[in-house]
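Data block below; observations after.
Note that one protein chain is taken out, while the other chains of the complex remain in position.
Letters A, B, C, D and E mark the chains as written, and numbering starts fresh at 1 in each.
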Amino acid sequence: MLTKTPPSLSDGTRIDDLIHLQTREVQLRVLADPELHRLEMDRIFSQTWLFLGVANEIPNPGDFMVRSMGDDQVIVTRSRDGEVNVLLNVCPHRGMRVCTTEAGNTPVHKCIYHGWAFRPNGDFIGSPVEKEQMHGHILPKSELGLRRARVKVYGTLIFATWNLEGPSFDDFLGDMKFYYDMLFCRSDGGLEALGPPQKFTLHANWKTAGEQSACDGFHTLTLHRWLGDFAKFGDGDLTTSMYGTEVSANGHSMRCPPVAQKFKKLGLEDKSIEEKLELLPPPGVTKEMLPELKRRLSSEQLRLLVESPPQVGGIFPNLMVAFIYVPQPDGTVVGVTSLHAYVPRGPDKVEFTNWFLAERDVSLEMKQKSLQIGIRMLGTSGQIEQDDSDTWPHMSRNARGPQGRLSTMKYQAVCNQPPRPDWPGPGHVYEGFTKDDTQWNWWLKWHELMSATI
Amino acid sequence: MLTKTPPSLSDGTRIDDLIHLQTREVQLRVLADPELHRLEMDRIFSQTWLFLGVANEIPNPGDFMVRSMGDDQVIVTRSRDGEVNVLLNVCPHRGMRVCTTEAGNTPVHKCIYHGWAFRPNGDFIGSPVEKEQMHGHILPKSELGLRRARVKVYGTLIFATWNLEGPSFDDFLGDMKFYYDMLFCRSDGGLEALGPPQKFTLHANWKTAGEQSACDGFHTLTLHRWLGDFAKFGDGDLTTSMYGTEVSANGHSMRCPPVAQKFKKLGLEDKSIEEKLELLPPPGVTKEMLPELKRRLSSEQLRLLVESPPQVGGIFPNLMVAFIYVPQPDGTVVGVTSLHAYVPRGPDKVEFTNWFLAERDVSLEMKQKSLQIGIRMLGTSGQIEQDDSDTWPHMSRNARGPQGRLSTMKYQAVCNQPPRPDWPGPGHVYEGFTKDDTQWNWWLKWHELMSATI
Amino acid sequence: MLTKTPPSLSDGTRIDDLIHLQTREVQLRVLADPELHRLEMDRIFSQTWLFLGVANEIPNPGDFMVRSMGDDQVIVTRSRDGEVNVLLNVCPHRGMRVCTTEAGNTPVHKCIYHGWAFRPNGDFIGSPVEKEQMHGHILPKSELGLRRARVKVYGTLIFATWNLEGPSFDDFLGDMKFYYDMLFCRSDGGLEALGPPQKFTLHANWKTAGEQSACDGFHTLTLHRWLGDFAKFGDGDLTTSMYGTEVSANGHSMRCPPVAQKFKKLGLEDKSIEEKLELLPPPGVTKEMLPELKRRLSSEQLRLLVESPPQVGGIFPNLMVAFIYVPQPDGTVVGVTSLHAYVPRGPDKVEFTNWFLAERDVSLEMKQKSLQIGIRMLGTSGQIEQDDSDTWPHMSRNARGPQGRLSTMKYQAVCNQPPRPDWPGPGHVYEGFTKDDTQWNWWLKWHELMSATI
Amino acid sequence: METVQQSAPVAAPQVEPRAPFRPHRLPVGSDAYNRVAEFLYEEALLLDDLRLAEWTEGLAEDLVYTAPLRQTRHFSEQHLTVIRSVKHFDETYDSIMGRVGRLTKTNSAWAEDPPSRTRRLVTNILVDATDNPNEFDATSYVLLTRNRFEESEMMVLSLVRYDRIRLVDGRLKLAKREIIVDQSVLGMPNLAIFL
Amino acid sequence: METVQQSAPVAAPQVEPRAPFRPHRLPVGSDAYNRVAEFLYEEALLLDDLRLAEWTEGLAEDLVYTAPLRQTRHFSEQHLTVIRSVKHFDETYDSIMGRVGRLTKTNSAWAEDPPSRTRRLVTNILVDATDNPNEFDATSYVLLTRNRFEESEMMVLSLVRYDRIRLVDGRLKLAKREIIVDQSVLGMPNLAIFL
Partner (left out) sequence: METVQQSAPVAAPQVEPRAPFRPHRLPVGSDAYNRVAEFLYEEALLLDDLRLAEWTEGLAEDLVYTAPLRQTRHFSEQHLTVIRSVKHFDETYDSIMGRVGRLTKTNSAWAEDPPSRTRRLVTNILVDATDNPNEFDATSYVLLTRNRFEESEMMVLSLVRYDRIRLVDGRLKLAKREIIVDQSVLGMPNLAIFL
């Protein structure tokens, strides 16, 4: 059964003992504790909205793909009515996995164990030998369907939650919606997945990746130092790119570095939004799409999009949003959007699931370019992220030591600047050099959910 | 120490919270909970009778084989007096494994660590350098022997239990003895193992296999659908073979499908028992052995043996009994008996141990035929059971999810027919199409033992 | 948090239920219990002195090597002042491993994640982009250094403990110092490591190796029986070498077998200490070094060194000291000293870390000879110890069974002889045939620490 | 009792003759050797690509295909470690065709549907001539890797195969195979694949 | 939509032509076969010894180097198990040179610094002639073992490589490589190494 009150661990430790609100510290132990993992499954992954994939991965009725919500496996389907459904991949009869493949198309999901059959919307159709009514009469057929999660397709992104009565997806995003809309709702076609996600596993706790996704810009200077050696990434000094604005709310956050410095030569400073848009359309967007942007975004959003677009960050608990653009020899700029779901696989293991996205309505050639850049920089063999995925396991390992577990993760770099007066966006706004506030907010959200009375 | 009262798990869950007696449901969580596993080891595998092997596997004095009782390893020996002994394979000195091989013959079991020596009956002989009395004087030699389990050789089947004062083996079988005697005690020679068992491990909880062994006939229709493609198995429509009688007691059960339908051509219907025996001796039995059968079995048992022989089922907790017969091109029928012990190896792993048996007193050629059929249909590479062993791990995996664990296994197909008035056998008798009653009885036994006050 | 009072396990078992003081038995369960392991990490490996390596492994300032204290990883460094430092290999910023290599030389340890930098003594230097003060202002720099353990270099052996206020190293050794000094402090140069240690892992609980290291001489007769086949090891009858003196204190112990019997031909009996020293210098020591020995050791120590030198034993909790000497065809005797740290890697795994040592001031040729003998007899491929490392996993495995865990390890061979009246050394002294007392003392120390109120 | 002959020794002819330096060893690199190696590599590719029907074309109709059990015994009893009473496989050409039929035609051979991703890495090939100029004895090591569903760890099984390979109408066919697996308790849920 | 072509079939030319007994198979033991084998063994040694610059000398400048994703599908859908939209690797000569530059010159390619201890065990080599007398198609199996830090378990990944190897000035160079890994969810933290 779920703990109904703020839980404590079998050794008497309370959640509040693990996170020090005054000094902004979190005990390393949280990265390797099986009991905490169990609680996270109940209090976070069974409660919040989780990202599962992109609408165009299952374009046609009957299409399905198998994804994960924490340690649970779900089937994401498109039903005849065109709706997206998210169903627990657990047969209501005896618990067998209903879909044994990763993807496909079928009008009927039939469990291979005893043949119970379900529609793509989860409805129970029946069991073999109809007249024998092998599903019995104790429960009505309406209660024998696949467990359905609550679904929201945001732009083209599929989210779901087990919390049927909980906050709406918009409330979940809160003040951050203003920023995410700039990425995911700016065009009519929206973003599409360029294929199924890459998947690989690390021996690390999911939170090592999760907390970093809350705008840990600082690690770039050292862990990704090599980027500095490539002139094409900024001017070679990564430090300058550490300045900008960070926004945060509800544990979500995004870094919005100013574009100008990156493209001095274009001399954008004294141009109008209109002109800037024409001169340098947001990478990944074509001039043809600009009217759509203007129609769909507010002038404030448009301005930020050209001046300080949301570039990298995360949606609590386990989604990373990365938008990178790489100036090409030919002067053009190729951008790629990547989403990572850090799916827990027990306390010491996480599955890195990595989607590459592009605007649906750009040319195939542009998509291919984006994809190639993405594959070379992010995910499995990505030259940037291969360093992250080799780092996180060390943190989890250290968290298993009797002294190591008592050590803390510190978030004591506090932003000491006021927000830019002209900043038009909502949420907590942190100005200047990247600091720890957004990551600390991530932990505050974790603390809120973990110690809530449910 | 053992929990002495109905136990509850560290999160406060009670056994009664996991099994819903009214709606005949069991929470999937029971398939993946380490605490429950620990309790099962103490309350089931340390308490009930367990199958370990066949007498002819250790024909001679000094012969031994190493087997398992739950997570404990035991040495099954034949001592000079011809008796079968079951000894904990743990040295009383410092806990080293005494037998490090799987089988062999020796008059003395000498621990390789410090040389303590034991007889095949477990008696402590002594330790090296007699005069130094390295076993000390605190305990008498009589208390330094290998821990002995209580043994019962039933027919030729070796069972043992740690519950020295508990129910006799006959009480353990209860009403089911009537049926098992028909298989295991019908002939003078009895069944013999055709060799050592096949062994292989699955990443599944032992109960996924255990509950199925309690006469889950229904899964055959779908999981083993391919059998229908082979005319030789019945008439191609597996549904018909789902009808018959199921009997159950103390958590044990057997399916007893009518033979007639399988062999219409023989026109058995209007024949007498005698005639039927002659026309179609129980597969695996030769005409020569019929007198033995008549001597050893009651007329009721004889009748069932020819009309509705016990064919497949299980002995609680983890023994599956499968008797399959395959009509041959030449009109003869080859039968093979197979026993599976589903040995727990922790909560997420089970060792599938598979014996093939035949009547001792049939021809070598007949044994070889039986064995070949068995190997091709059951066990490691068995075309029937390879589908089962690939299915069970999915159930355990699903049981680890925060939502999956809350899902239930349902046993709501309730037999609604009265027993055949002419059914001569004892126990709960379920008539007609296979239903879930016998499997539910299996869980009731599990519930009884798990919530008992010990 | 640490348990503050004598702890009990979640099933209600108390430490005192696991060890039976009257009958000198320990329940096998202690070899496989995850909860006990957690407690051992806090109550033993976070409290006592632990061996980490040898001074000459890091001869120069900036040299470092990564070692383990229980499940914690530490960096052993030599700082500019020549001091040896032991630092938790956990970054105070976010818990990343600071040293990712096993050894090297560097004036600055820079964490690859965000670039925090530390001196070889652990002092925090700073984080990148100085002016942004990314370490914040909540904690002073003095509190942002690497966690420092308390260090003692004993002879040339590096020990450390997390118990900053606890007993001194000398108090830790107690009466056993008298004996260890004879091995580790007898010469000016002291012992040096002949290279980095061999490392390999076994699936066994660390205590299977730990309790044996407390002078389990008896197992040699059986587990190492093959040694008897090699005349060069004594007279072929290993039993005689089981006689001698065993000394013990604080859980530490050493076996001190008389040399005489081993070298009858030399007719040492009636010689003086002086003469004996000349005739047969302690193996591994050259005649040239004798003056040093005489200067550094008391006459009692000198006498024991030639008559009954400490040969094999252990320092609680997890250090084995083995000193073997092998008479060569040419009549000389080659000796090698080996130290094993049995580093826990969870309840079911231990890392066998094996150093070979020799007196610094002997010839290179002699060192090479020693090393070769050592490699062939001890450690990874050692013909003696390969049998031990294959034995211990069986004990841990047996400890996982529901009956096996209730079985006990027995230490009931009690020494019944008075100490030799002429024995000059302190501590508990056990005379005659090897018995279980020293191992029992090891468990008493374990019991003391595990049930202490901390 | 024959059927419980746990003590059935490793039949001499099945191992001894494979001793090194025996007269009939065909040199590594000889034509016959190379053809046998090619046959074994192509066989592995067909099995790993699930081209089972094509694979059966390389089987002789008098095929004997077996996989004994293994048992852990003392050093002095190594002849007892290969059990040939009960086996993991005991197949003929017909039974193999039956298995292939189930896998490829029934659409319900769930143990391998979805199929495992397998790789049969064949090494240490040694070839011997036999009394029959058209038949060769081949010893080959195999490391089988097998991965199913989303498993992040690969199942691994090593084994040695003792084959009799026959030249028929210019094409090699497998006439006999004995598979000695290196585990006494198999670490996989079944052997629904061919070795 | 092309980019979501999960149903992009395993392009026929990439597998079918490798069928056994096809006309262009170059016999095991033939000169070309032996040279290709030697090339692959030496390549493995260079990669395992971290001699990456030397390794690049064996790459053609029009190199196409890719590693598709794998997806678990039903037996009847095996043509859908190799995904060529998103990949694990999608490289050219220039991008490989960039990767090698990062690994060998930046001193901060942490994913492989300290480097893994790797071993690329190459087996089951089959070679086919192509329309171009100077180019060969090579199929090879690889068992990759990878060990980092103090890990006591080795990471293991099996795969098959379909290479195009070209003879240039008497020296072989890799012109094309497609790597089919045997996992749908990789069991390692990254592919910071070459396959």
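Everything below uses one rule, namely that a contact is a pair of C-beta atoms (placed from the backbone, for glycine too) under 8 Å apart; a residue touches a chain by one contact, two chains touch by 3 or more.
Keep in mind that this is a model prediction, so the values were computed, not measured.
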Visible contact partners (per top-of-document touch definition) of the missing chain: B, C, D, E
Candidate in contact with the missing chain, chosen from C:F124, C:F356, C:Y411 or C:W440: C:F356
Residue ranges of chain C at the interface with the undisplayed chain: 56-57, 59, 100-104, 192-203, 222-223, 225-226, 229, 351, 356, 358, 364, 367, 371-372, 375-376, 379-383, 385-387, 389-391, 393
Hidden partner interface residues of chain E, rising order: 29, 31, 33-35, 37-38, 41-42, 44-46, 48-51, 54, 103-104, 107, 109, 112-115, 117-123, 143, 145, 147-154, 156, 171
Touching residues on chain D - with respect to the absent chain: 15, 18-21, 25, 27-29, 70, 72-76, 78, 81, 121, 123-126, 139, 141, 143, 156-160, 182-187
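Note that in this section only the chains that are shown with their structure count from here on.
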Mutual neighbours - chains that touch chain A and chain C alike: B, E
Pair exhibiting more inter-chain C-beta contacts, B-D or A-D: B-D
Rounded Å distance between chain B and chain E, as computed from the means of their C-alpha atoms: 49
Two or more partner chains touched - positions in chain E: 72-74, 108, 110, 184-187
Multi-partner residues of chain B (each touching 2 or more other chains): 10, 100, 222-223, 391
Chain pairs in mutual contact under the definition given at the outset: A-B, A-C, A-D, A-E, B-C, B-D, C-E, D-E
